[in-house]
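Of the protein chains in this complex, all but one are displayed in their positions.
Here is chain A:
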Amino acid sequence: MARSSLTTPEPDTATAAGRLPAANLPEVYRRLGAAEIRDALRKMRLIRRFEESAEEAYVRGLIHGTMHLSIGQEASAVGVCSALSPTDYMTSTHRGHGHCLGKGADVGRMFAEFFGREDGYCRGRGGSMHIADPSTGNLGANGIVGGGLPIAVGAALAAKRLGNGRIVVCFFGDGANNEGAFHESLNMASVWKLPVVFVCENNKYGMSTSVARSTSVKNIADRAVAYSMPGVTVDGNRFADVADATHAAVERARRGEGPSLIECLTYRIRGHSKSDRNRYRTKEEIESWQKRDPIQLFEAELLEFGLMDTPEMVAIQTSVEEEITAAIEFAKASPAPSPADLTRYVYTTERGSHGHHGA
């Protein structure tokens, strides 16, 4: 992806009042072009509205099973993906809707999958927890805590061997940092200097169990020391902080210097899944994090630096609403899978070369 640098804000998009000196401009805003910044905000809005709409659809009985919403974590998903090229790979988690959309998934096909329809990303076989889209480098969201880490290492080994310049971003939650798969994967990636960026979204709880009660280190990024890789803890609710750290880690990976660990401190505003009654945390705690809403923080910063104005932001919201409405209609109109196809896709019968080199 070509990156144009933004040295100074456009004068006509800045509001004079509250505008900060250009010297304070976070590095990432110099790196990303105006279009990319706008796209990042749009994606954060899209993820938020996608999940809110999915919640509504769930209540109305359009979605079966359960869902794991990432409302409040959008800056992490989009900040990380802003540093990737479309051909880079990604592995995701049970709380992965934002990752998929951040990497470029289409909301219509996302909804179709949530509704269990044939036009869904997985033809209705996966559901909300298992979205894969090889065309955008998305190697799949994983319902097993820590399950995606070794897969990311494998994809990175392949990228290195094939010499295609791709890197792999591996999302996981704070709960995964106590799984053996986490430790094996970081070690293996480090020993072989594989192009992986491990991104821990620390939203404070593995279901109901807090990080403080489950994890022996203060910061999960501290674990990086044990595997001889850089580890940073960033404010996961600030787009710029996440994007800055990810750009550095991606560059290191592309230079062939190996993996990095980024810990994004964030918070899931909703419960773990639809059955969560929030008995393990206080209303005050949730409210304190709602005041640090990543979309609001991002918009405030963009206004302060004069990188975008209010009418532009309103226009994004309007276009997102239209996109969501159209997507839901698309999904509703999509056919359910044929019952006769129940056992299809258990095995592939195709022979010969395979894989997803294109994109």
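FYI, a contact is a pair of C-beta atoms (placed from the backbone, for glycine too) under 8 Å apart; a residue touches a chain by one contact, two chains touch by 3 or more; residues count from 1.
Rule of thumb we're sticking to: contacts and distances are computed from a predicted model.
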Using the UniProt record as the reference, specify the protein name of the hidden chain from among "Alpha-ketoacid dehydrogenase subunit beta", "Phosphoribosylformylglycinamidine synthase subunit PurL", "Aspartyl/glutamyl-tRNA(Asn/Gln) amidotransferase subunit B" or "Probable membrane transporter protein".
"Alpha-ketoacid dehydrogenase subunit beta"
Of the residues listed, A:72, A:102 or A:124, which one is in contact with the missing chain?
A:124
By the document's definition of touch, the residue of A:29, A:89 or A:172 touching the omitted chain is A:89
Option touching the unshown chain, where A:33, A:134 or A:230 are the choices:
A:134
From the list A:39, A:52, A:184 or A:257, which touches the chain that is not on show?
A:184
Kindly note down the residues of chain A that lie in touch with the hidden chain.
89, 91, 120-126, 130, 132-134, 139-140, 142-144, 147, 149-159, 161-162, 180-181, 184-185, 187-188, 191, 344-348, 350-357
